[in-house]
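Presented below is the structure to which this report refers.
Here the complex is missing a single protein chain, while all its other protein chains stay put.
A and B label the chains in the order they appear, each numbered from 1.
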Amino acid sequence: MAEFAAKVGIIAHMVRAQVRGQLQYRVSFVMELIGSMMTNALDVATVFVLFSVGGGLGGFGGPNVLLMASLSAVAFSGSDLVVSNVDRLREYVRTGMFDSLLLRPLSSLAQLMAITFALRRVGRFAQAAVLYVIALFVADIDWTVGRVLLAVVAPFTGVVFFSSLFVAGATVAFWWVESGEVANAFTYGGRDFTSYPITMYGGWFRDLFALGLGFGFVAYYPVLALVGLPDPLGVPVWLHWCSPLVAFLAAGLAALFWRVGVRHYRSTGS
Amino acid sequence: MRVPRALIVAGFRRYATYRQATVAGAFTNVVFGFLRCYILLSIAESAGGSMVGYDPTQLVSYVWLGQGMLAVVNSWTMLDLAERVRSGEVVSDLLRPIDPLWTYMWTDLGRGGFAMLTRFLTPLVVGELCFGVYVPDNPLTYPLFLLSVVAALLVGFACRYLIGLCAFWLLDVRGVSMMWVFFSGAASGLYFPLAVLPDWLATALWAVTPFPSLMQASLDIAVERGGLAHGLPAFGAQVVWVVLSLLACRWVQTRAVRRLVVQGG
């Protein structure tokens, strides 16, 4: 345990160094901070602009839609803050710079997260978190111990889930450096998917994303569990509470994938 | 015309070599196409069959053409101009007999041509197979749409070129690029048709910003929203923005070069 704490401390030192470096570009930093907050505001505003057109989304009313959108926003922006820049692994693999991470006595993934950490994304996360708390008050929730726990845990499981995706998407670069935007389809695509009730989607696409890839467990099922609604699509109620399990599974798979990827690293470049 | 043609061909060829990136990009566009298409269709259904005047097949076209145009207009990928300014390589560009503005422009048109054949067509085919797209009534719509896409590409290009020129004044253009990505996504009609916005806001966007010219104008022409009576003025607005934005590039570039000379960069 002490060992783990020491390692976290070292990573914290690296993150602080990273932030100090970024603060040297002050104008860009401020603009990016504002930009990232605006992006988040836009994501949520988009949901509401569309909500206003039909007076509902996929059969859900305002408070529940807000709860789903804000939970999705917290999950995504939280992982965005922690890991989303790991897709820069591609550069590190292409140039061989990944070597320097393997030469230090720390987990290469933790180091990658530390050196690609971008503080400017904190604005977006803070904004989403505030929105989520508001949504919890606005929604009609019959509070029980289980629901309180879920309301607290759900944002974290969402962050873990999206972080796993970001890491898995970046890991592809060990085999396919030119993988480019493919990972975005699942990370940014996943954010869009989870912002809306899944009843809006159709056919195999919905089943694949909601259950196959697990995106339903980021916001949709937890919100059903919180407000105590049955799933119009017939997924049993106990499954609505399974988000932590799904996040745990996703993290395990991503970690495994990463290990295999590092073994496959070829360290080319000059 | 020999130089422009050579540059267009060069741009086309260069992007034709990025085969894997093209496949990866098209795949992503298709996934987002499914997402947006289902969302808009579901809204149209709950709003009683159509959404702010777009019927379901029009919405399908709107989404899938939008995904294709995103790659053609390419407004989210910055030119390497800023990088060249920062490294000083831009000096050698400026010494060539042809203005770098035109070099970049023709090359970008070539890139757009390649994107048109690959990344524009892929989402369109998927959209047609999975949902069924809107087929225009008026044969004039096709050539008008093509011209309109070219105009959209040029507006997008000029705006990105302007951002690149900012590097003459700013140490780092990431912040500006991010603002651009934000507005060019939100206000161009990519996420939703601008008609869902309050009237005053939509009008303001059309009247004083180039953003609707990046996508909304072309998409409206393709789905024949308001017929030619709406389509022709929309195209006209795009042409105006092409001229204005290219003039802005010229003007800013002249000042940037003067600054370079004064500073002895």
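Just so it is clear, a residue touches a chain if its C-beta (ideal position, glycine included) is under 8 Å from a C-beta of that chain, and two chains touch if they have at least 3 such contacts.
We adopt the following convention: contacts and distances are computed from a predicted model.
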> The complex lacks one chain in this depiction; which UniProt name from "Formate hydrogenlyase", "ABC-2 type transport system ATP-binding protein", "Cytochrome c oxidase subunit 1" or "YeeE/YedE family protein" does that chain carry?
Replying inline: "ABC-2 type transport system ATP-binding protein"
> Where does the absent chain touch, in terms of which shown chains it meets?
Replying inline: A
> For chain A, which residues lie in contact with the unshown chain of the complex?
Replying inline: 6, 9-10, 13-14, 17-18, 20-22, 24, 96-97, 99-100, 102-107, 263, 265-267, 269-270
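In the analysis below, only the chains that are shown with their structure count from here on.
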> When the C-alpha atoms of chain A and chain B are each averaged to a single point, how far apart are the two points in Å?
Replying inline: 29
> Within the complex, which stretch of chain B touches chain A?
Replying inline: 18, 20-21, 24-25, 27-28, 31-32, 34-36, 38-47, 51-52, 170-176, 178-179, 181-182, 185-186, 191-192, 196-197
> In their complex, what parts of chain A are in touch with chain B?
Replying inline: 25, 27-32, 35-36, 38-39, 42, 46, 49-50, 52-59, 176, 178-182, 184-186, 189, 192-193, 196, 199-202, 205-206
